[in-house]
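Apart from one protein chain that is not included, each protein chain of the complex appears where it belongs.
Chain IDs A and B follow the sequence of writing; residue 1 opens each chain.
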């Protein structure tokens, strides 16, 4: 088992690659978005505002005098937004009726939203500061202040929720993909036939296939968690017991599905294709890992209820970032165990001691 | 308990098993396996042997029929059944000892007995030296022995062996046979399934399966006795032996015939008098003598005889022009993989219109040699030529003048018969009208018309073989390379195949063939025996048999005896210290 390159790949190489990619590559935090500031006005307020943008930690600013030269930057994605401080800005601001233009690259809506929000943020701050220094007559200070507080992840690092989430995907891979592969190989190579001709009982047989991969799955979960905490600095606020309990519960449907796929296909290649389509992709896309389930159309939302990872990912994010909330964990664990029971039942029926 | 007719350890009556639509895989089959006996289950691939064994082992349920294994259902007797599936059921990544331990635990052998049992089995199978080697790294013969050992960790009452001899050289097959015979002496009932009909002759009781039906049951002599007197051997004729065989097979009173060295062996139709010298009209010196009947003769007789002697394929084939250069030549061909020498200093030439056989145990180097000549491997040193074209410098030219039939008839299983034909026509540069004509001809000659749109993968084995041959000869090459061209097919299909080859050879086609069937080596004009990467003997089949007779002192050895004798001699001369 350990000598098999496919196993090493799935147990060690793929999880690490995934973890690293989610730790480093996939970042939804628009921390260094490149924007262009077009300064058409050269009055003192205009310069001061441009400076505010340059000093913002959210933007990497390219300065320009007109919009034309930065248009191309937008087309090939080298800038995600243009902030135009128009001619006469300095004059207008005296009258309390100034406006700047914020142009975003709509081809990437998520980034566009951030650019708009952060640009407005910079603007608001700048206005507030100037009013403190020299209140402008006739311009009432906005009486409504909005104070958002982000619990559990005040620094808003997407890595903090992506890395724990990817642990679920790694376990899906080991539980389903690897199990399906290895057991299908036994069918292919005929060792399954020999096993069935021994007096071994069906339950023993299933257990002998499940226990090693269960342990392997837990092992890789521990490895990934350690990497998450010590390499990526993800906080761990819950208890180890809770982490293990939910992982163990999740491995049940994952393993059951792997067994079921291998028993149904008895062919490594088909098994791996089906495992990919029915386990890896859904846990990736339909589990709330990257994409909000509530934003999906209703029919797809219904499908997500059948994806076991959907029940693990919120619990995982909670146990890392928030702490032990058993009120959230219990129902999820129960549902996962239920799925696991169902899949095992199915594989039992498929693996009847028979080659028919 | 008497040794003669003890109660069976396993018996079945009227078993029927169907897979989907189509003919039944097993049709009303009854069988009884008795202790102290070797029961043979014989038949070509696809006859239903594996299905029957799986039903007996409790891995499948029959659609109809009754089953009694050790007085009950198989599921209640699992502890007493030893089962070795076709691919031996070994974990390739585990070592020999780990495999044994695994099966001992699965069969709940008490821990205390482990060491003694393993010691006994490893001694018995002579695997002691290799106990820490991974099973995947063992040779075919050793895997087989290990598979047997795993089936024996708890001495069973019933031992089911599914084609234990498949893909293994004659020496290993004989060793395994004698091991299993020892087991029957202990009172185990053994079922030995095989596609090699000569193995049947040594069984106590034989069940002959074909297309799911039981054609014969009883002691093997019962079958051969029935045709005693109808098998004749013709020698000392004037003409070329292939011509003689062709003419004999075209006779109405001869239903089957094979070549045996310089002799032609014929099976006479029931009720006809064996033809004598004058009737055969093959020259004054011709001698006709009685030969002992073989199990295969009996099988062919039940099936109603083999094909006639003239090959339609050969008749439509072009005449290969005579040339001075040998059709195939190997001069010091050597192939090394790192420090491992797979083939060393291969030398031979094959003239136009000759059949040349490469024989040898698995892994001895015969496929390496074969692959170098057909351009699949580049030789480390030495040169070779096919149809006068150097295999290194003019590889593509050499390749276009050969037809190739791969092991297991590797065709594109998901492509239809017609698509396979079209592809190979195109690959060999037959375009438009030429391709159409060639495909039409092959379809007709090999009777593929009904199956043109069927996926090649779903064809019965005999048809796969025909299609593979059709794809190999469509461009009428002067040289044919055949890699195990008849493994697994029934004897009638084998006869048909050799009829075509014999006919093609008469047109000047040169054939290079590897085979496991020693009786097929008899069709070759000359053979070379490869062992441990070297040629240890070369010559005509009769030369080799004569040499073997000199070594062993026994008269009239079969090709298989010769094979074994020559390898043993090579072992001895290489022996202690010098072994490769």
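Note that in this section a contact is a pair of C-beta atoms (placed from the backbone, for glycine too) under 8 Å apart; a residue touches a chain by one contact, two chains touch by 3 or more.
Quick note on the criterion: contacts and distances are computed from a predicted model.
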Hidden subunit of the complex - UniProt protein name among "ABC transporter permease", "Sarcosine oxidase subunit delta", "Ger(X)C family spore germination protein" or "FAD-dependent oxidoreductase": "ABC transporter permease"
Touch with the omitted chain, as defined above, among A:12, A:215 or A:277: A:277
Which residue of A:264, A:290, A:335 or A:350 touches the chain not shown here: A:290
Sites on chain A contacted by the missing partner chain, in the whole complex: 5-6, 9-10, 13-14, 17-18, 21-22, 24-34, 49, 60, 72, 74-77, 80, 93, 96-114, 116-117, 119-120, 123-124, 126-127, 131, 136, 139-154, 156-158, 160-161, 181, 268-270, 272-273, 276-277, 281, 285-286, 290-292, 294-297, 300, 314, 317-318, 321-322, 325, 327-328
Footprint left on chain B by the chain that the document does not show: 371, 374-378, 396-397, 399-400, 402, 404, 406-408, 410-416, 419, 422-431, 455, 481
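One rule holds in what follows: only the chains that are shown with their structure count from here on.
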Distance from the mean Cα position of chain B to that of chain A, given in whole angstrom: 58
Chain B to chain A touching residues, read off their complex: 54, 57-61, 75, 78-79, 81, 83-93, 103, 106-108, 134, 150
Chain A - residues contacting chain B, complex: 1, 3-4, 189-191, 193-200, 353-356
